[in-house]
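The complex is shown incomplete by one protein chain, all other protein chains being positioned as in the whole.
Right, subunit A next:
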Amino acid sequence: MDALLTSAVAGLTAGGTYALLGVCAVFTYRLVSVVNFTGAAIGTAGTFALIALTEAGYPTWPSVLAGILVGTFVGVAIGTIMTRWFAESSASTKAAVTVALLVGLIAVGLRLTGGQHPHVMPELFPGSAFRLAGVEVTIASVLTIGLAVLFTVLSDLFLNRTRVGLHLRALSDRPMAAELLGVKVQLLSLLVWGLTGAFTTFALMIIAPQRSPNFMTLSLLVVPALAAALVGLFRSFWLTLAGGILLGVIEGMASTVDSISQYRSAIPFLVVLAVLLWSQREARWDDAR
């Protein structure tokens, strides 16, 4: 029992990261109606900027800042492609574009970072925050979950309590119409891309030491992130948050059971399958066609 609790708590850092990435995915979907497959890859780019700088001997914290800037920049760059050429495209075309961009990003990323070549990722927040029922809870996990909760609260407030948020919600499918209402859609979209880029970068920096820091592995964290977003049906931030944390905890627990620990990256797949089958109990037609 104790071992199970320990491993569940050990999964919290990952859970917090999945939750944050998931909430960012929902945020992007609700504001610019893009299901973003490049989410984690954007953060990975920033993380590797940090690794490159620290490996070159620069001090840690300025490098973190520079890394976040790089992540923000990559996010904005992808956002520019999406808003310039695909603003009026269907949601499924937009998703297909981000898949294509993911292929390109990973290829460029692997090239620049030397493929499977091992890198040293500085642990930004070592040590434990407090003990819970005799189990150490790490600062990293408190931080990722805290960040995820913060982003959830902010997104919820922005979308439900501000005028611009309301406008954008009403019109996310029709950027042209929002533009006519005087909302600066282009600028806001880029802001969304930049903001999610910055947050995911920071989250990935925290989780990177736990994973093999290789450009592809980190970019593919988008899978649990989208699984979490599906738990929230790409609508609810709070359900997404819960889904992400739960995914991390289940993964953590699975890692202690020898017979299934090797298969734990199949967990997001099972969650996705279950959520989709559950959510489509009632028949519905594709939107308005």
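Assume a contact is a pair of C-beta atoms (placed from the backbone, for glycine too) under 8 Å apart; a residue touches a chain by one contact, two chains touch by 3 or more; residues count from 1.
Everything that follows uses one rule, which is that contacts and distances are computed from a predicted model.
Only one chain is not pictured, and the protein name UniProt records for it, out of "Cytochrome C oxidase subunit I", "Branched-chain amino acid ABC transporter ATP-binding protein/permease", "RecA DNA recombination protein" or "Nuclease SbcCD subunit C", is "Branched-chain amino acid ABC transporter ATP-binding protein/permease". Remark: the omitted chain is touched by one listed residue; of A:3, A:150, A:164 or A:276 this is A:276. Contact with the undisplayed chain is limited, among A:64, A:106 or A:121, to A:106. Take subunit A: the residues that touch the chain left off the picture are 35, 37, 81, 85-86, 89, 91-93, 95-97, 99-108, 110-111, 216, 220, 222-223, 226-227, 230, 262-263, 265-266, 268-270, 272-273, 276-277, 279-280, 282-287, 289.
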